[in-house]
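Sharing a structure with you now.
As you look at this complex, bear in mind that one protein chain is not there, while each of the others sits in place.
For subunit A:
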Amino acid sequence: MEHITVVGASLAGLATVRALRAQEFEGRITVIGDERHEPYDRPPLSKEYLAGTVTEEDIGLTDSDDADLGVEWVIGQTAASLDTAGKAVVLADGPRVGTDAVVLATGARARQLPGGFPQGVHTLRTLDDARALRSELVPGARLVVIGAGFIGAEIASTAAGLGCEVDIVEAADVPLQRPLGAEMGAVCGRLHARNGARLHAGTGLAELVGETRVKAVRLTDGRELPADVVVVGIGAQPNTEWLAGSGLEIDDGVRTDEQGRTTIPEVLAVGDCAHSYRDYTAGWLRLEHWTNALQQPAAAVAALLGREHSAPAHHSVPYFWSDQYGHKIQFAGHRRADCTVQIEEGDPDSGDFLALYLNSEERPVGVLAIDRARPFGQWRRKLAKRP
């Protein structure tokens, strides 16, 4: 194997390149990225970067050691198709990048509302999105966030801190039900009201009002919320359309095994675009977690190069965090619909706490903490040691 191409130049793509060199691949590496920026860290885009407390330089992912990686960066170019028989990635403007193996790390993109919208309506996924939104979040601006998921909640939190008037609209009765369940979703949802943002749950978006520029958001319950800025935070979808016809199995992402191998030899997928088998849940999950994008590539590279790889046991436990209104929310494991919640420490009604999610056999399969980082870390490791 002489030439490996990585499609995607964000955290998972960069982690793939680092893993290739760490595992002593000495051949050519090409990285194709459709954004015009060097790899950068996305989590701060809704938090510190949006708040203006860190710079673009601060969120750059590459450091001085990466200069030695010997990578050919093809930045600002979109991969248009994957020719698996001809072993090439075809770029949107025509050129073919011939390659012996491909690692797909194309990530996900913000889900958009259908149709066109007036100015002042944003999504947040990329640095360019964050730049555009940041310029509009001025003190006193009226922000309406559509969707009270983690990204929407973080933007609401940051905007409230910037002195904006914040309303959050959530179609479900309780936010964050899918990842956290109704009980803990409600606990997290209460953070908004405690910090001066208004959560309107159980009502959906009917219409964005405004001709050239957005003026208000009309809700399905008939109310109208005045708005200078609107952010649509209704989830993300994997960037896999370009792989149609490649022969890969696409089902909410690229289907892979635990190591990121697809059904086609020498084609692997990692990070947000990968719908991978997980030993932890004994099933397939597509994870949009930062830690997954950071850690999955080393296993995939080992599989590709035929190397041994053993990650710390707790890396197998899905993990994400969210920072809202100065509180650190952390979750590890996987909640199933039949889980019950048991408060292990603290009190969700008054402040910091740690809760366990027990499965039908009363065994802990997930842990949620707000501002309890130390016991959370211990529980995250305990979850990894399941019989």
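Assume a contact is a pair of C-beta atoms (placed from the backbone, for glycine too) under 8 Å apart; a residue touches a chain by one contact, two chains touch by 3 or more; residues count from 1.
Rule of thumb we're sticking to: contacts and distances are computed from a predicted model.
K.L.:
For the chain omitted from this view, which of "3-phenylpropionate/trans-cinnamate dioxygenase ferredoxin subunit", "Acyl carrier protein", "Sugar ABC transporter permease" or "Allophanate hydrolase" is its UniProt protein name?
P.N.:
Missing chain, UniProt protein name: "3-phenylpropionate/trans-cinnamate dioxygenase ferredoxin subunit".
K.L.:
Who touches the missing chain here, A:A15, A:L368 or A:L383?
P.N.:
Reading the full complex, the residue touching the unseen chain is A:A15.
K.L.:
For the chain left off this view, which of A:I4, A:I32, A:L61 or A:L104 is in contact with it?
P.N.:
Of all options in A:I4, A:I32, A:L61 or A:L104, contact with the hidden chain holds for A:L61.
K.L.:
Of the listed residues A:F150, A:W242 or A:W290, which contacts the missing chain in the full complex?
P.N.:
Within the whole complex, the residue contacting the unshown chain is A:W290.
K.L.:
For subunit A, which residues touch the unseen chain?
P.N.:
15, 18, 41, 44, 48, 61, 63, 290-291, 294, 321, 328, 330, 373-374, 376-378, 381
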